[in-house]
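Quick one: structure below, then a few questions.
Complex shown without one protein chain; remaining protein chains in place.
== chain A ==
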Amino acid sequence: MSSVVSVPGTGAIRALYAGNARAVVARSLQATRSSNWAVVVSGFFEPVFYLLAMGWGLGSFIGDVTLSTGTEVPYAAFIAPGLLAVSAMNGAIYDSTWNVFFKMRFGRLYDAMLATSIGPLDVALGEIVYALLRGGVYAVGFLTVMQVLGLNLAWTAALAIPAVLLVAFGFASVGMAITSFMKTFQQMDWINFVLLPMFLFSATFYPLSVYSEPIQWVIKAFPLWHAVELIRGLTTGALSVAMLGHTAYFLVMIAAGVTLTTTRLRALFLS
C-alpha cells in the first residue's frame, strides 16, 4: 500500500517541512562513505598545515601577542583559534556553496528530493546539519592538535566546539542562501572574492589594534571577526562580555540564512 507521511503543522509550514531533514543528512553521510571521503579527510589537514607553518615557523620570530583583554599569549596560541574559526567558515562555506551549487544546477539532486514528500526546509536543514557535522569533526580534530601542542590555555577551550558549530551554522545557512541566487560559475567566484580578504584581515593573524578606527569598524561588520574573537576568548581563557554580542551576531545570521534559503528553494523548485 502507499505510505502516507504524517506531516506536522498546518498551512504554510506543512508545504515547506515534512519533519524529515534526517533523510537528507543520511544521504550526505552515505555519499561521503561511497564517493568523497578523501575530500572530507583532506579538509582536516588544511588548518593544521597553516598552524605549523605560521604558528611554529613564523611564530618563532614574533614572540608574544597582547590580547584585547591585556593578556599576553604566544603567537601560535594567538592564531590557532583564528585558524579554527577560519576552518569552520571554510568547511561550512564549501559545503553550502560549491557542493550545493552542483547539486542544484547540475546533479538536479534537489529536483529529485522535492518530488518526494521532502519539503524545502527539510533540504535546507539537512544540508546545513551535514555541514555542521563535518565542521564539528574538524573542530574536535584541530582542538586535539592544539591540546597536544599546548595551545589551549584554559578549560573553556572545550566550549570552542559548540562555538565552532554556531559559527559553521551561520556561515552554512547564509552560504546556501547566497548560492540559491547563483546561476553561473563566474558568479560563484565572487564568493571567493569576499572570503579571501575576510580570511586575511579579520584579526586572524594579528590583533585588530593595528588598524585605524574606521577600518576596525569595517572589519567588525564582517562575520569572521566575530567568530575569531569568540573562539579566541574561549581557547585562551580571556573571557569578556563582548562574546555574548558575537554569539548574538551568529544567531541572527542563522535565522536570516535559514529563512532566505527556504524561501528560495520553494521559489526555485516548487513554483
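Assume a residue touches a chain if its C-beta (ideal position, glycine included) is under 8 Å from a C-beta of that chain, and two chains touch if they have at least 3 such contacts; residues count from 1.
Basically, contacts and distances are computed from a predicted model.
Comparing "Glycolate oxidase iron-sulfur subunit", "Pyruvate, water dikinase", "ABC transporter" or "Acyl-CoA dehydrogenase" against the UniProt entry of the hidden chain yields the protein name "ABC transporter".
Interface note for the absent chain: among A:Ala112, A:Val140 or A:Leu200, the touching residue is A:Ala112. Residue positions on chain A in contact with the hidden chain: 1-7, 14-15, 18, 20, 23-24, 26-27, 30-31, 34-36, 107-109, 111-119, 269-271, in rising order.
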